[in-house]
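The chains shown are only part of the set, and none of them has been moved.
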Amino acid sequence: MEILEKLYEMTAIGELINSPGTLLMIAISFLLLYLGIYKKYEPLLLVPIAFGVLLANLPGGNMNVIQATAENGIEHMTILEIAKNHGIMNMLYYTLIKTGLLPPLIFMGVGAMTDFGPMLRNLRLAFFGAAAQIGIFSVLISAFLLGFSLKQAGALGIIGGADGPTAIYTSIILAPELLGPIAIAAYSYMALVPVIIPLVVRFTITKKELKINMKQQEKLFPKKVKIKNLKLVKIIFPIVLATLVAILVPSSVPLVGMLLFGNLIKEIGNETNRLFKAASETIMNTATIFLGLTVGATMTAITFLNQETLLIVVGGFLAFAISIMGGIFAVKIYNVFSKKKINPLIGATGLSAVPMASRVANEIALEHDPRNHILQYAMSSNISGVIGSAVAAGVLISFLS
Amino acid sequence: MEQSLSNAFLILFVGMITVFVVLLLVVLTGKMLIKLVDNISYDKLEASPTIKFVPKLSEYEDREGIDRKKIAAIVASIDVITQGKGYITKVEKLS
């Protein structure tokens, strides 16, 4: 009898019965695994996040991230104290995530995998990456009106930047208590870009506009500049850009600076190949695993199953949609004043979500005219949208933190 | 609350202006850079003046101890076959 009692105490069955929310969280983890594995929604992030949810919510495993409070004093604990008192997941969270380390490291890897070539070849279009950040700030205001604090509203709005690491970095600084749902929303909507962009496009772009052929426009109004030595331009560009951004928006340096460093060591080539491999593989892959697991582990029944999560899901969607619209209308306004027309789809990709958004835009263009390949043009505003949202994040952090 | 709302709008304006200014500068400096680099003779660059008599061999290449001529031959053959779209990341000796 005593044995059975001890057995029961050891298991988590009792805790499961007491907190039925846990079962719901496990179901959510299964849903995320389904989306990540079967539907292939950003599996590199959703699978570890989902597994993190699973491990965190099975009670007794000591794998759930707990928020730092004045009482528990986690912020002032040594690594060993955190690990001993709260397990390895909190240790990883408070050294890698809460310090804000991993998002810049991931940005370094993103930079090492980004080719600025398409953007340099169509520099003018990069400008439309700016308009597509309007969703961030509109949702900030809306969320604030709905009762979120300004900080929380900013973290919610940044989902509209359509960039995972940027969203996570901003949330950690402004509203760590919302990190889980914001990360989930950001990555889910990024995965849903093939659904969201067509939806917004249907209501905002006319068929005639969709048929604007960029290559034809190029021929009608040829560019003057041609890049003779692209390799050298690509090496100098990240250095100049880093200097520029750092002077204008210093608070975005940890993200943009690391992105451009990653890009530089890629573009230099053989001489820095060892650094490139470290940035784009060793560090990137390792950071992705730990980011996913720990972000997932922040989502326990208590922190996730509440009204705020619902509002984040709705708000995130709005931020995405408004950002896409912002880009589209910026192009439309440009077309009013310019003879050389631009396909408004180029504005839609200003959202970022590289390179998914560009592919989706290209597909839509091809549907309406099978010869209208806009991929390389879309990539320009697409990549600039990454810089745009990192800059927007810098503004938010600088004003709100 | 009202103060905060006006703050929120301030952030909206400052944020969008900043994003526009930064990306405008990206476009402008990008264009300037392209023009500038064009003016630098490409040939001058190719003949990189680094210390000539030391064929740069990072310790990495060292390790592989594979005849460089053989590598050149392999690369050449790959180039032919791949029409220049392929490269070899590693050729390692097997121990």
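In this document, chain identifiers A and B correspond to the written order of the chains, with residue numbering beginning at 1 in each.
Please note the rule applied: a residue touches a chain if its C-beta (ideal position, glycine included) is under 8 Å from a C-beta of that chain, and two chains touch if they have at least 3 such contacts.
Note that the structure is a prediction, hence the values are computed from the model and not measured.
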item: Chain composition of the complete assembly in this structure file; value: A x3, B x3
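Note that only the chains that are shown with their structure count from here on.
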item: Separation of chain A from chain B, taking each centre as the mean of its C-alpha atoms, in whole Å; value: 24
item: For the chain A and chain B complex, residues of the former touching the latter; value: 119-120, 123-124, 126-127, 129-131, 133-134, 136-138, 140-141, 144-145, 150, 153-154, 225, 227-229, 232-233, 236-237, 240-241, 244-245, 248-249, 271, 274, 384, 387-388, 391-392, 394-396, 399-400
item: Sites on chain B touched by chain A in the complex; value: 4-5, 7-12, 14-16, 18-27, 29-31, 33-35, 37-38, 40, 42, 45, 58, 60
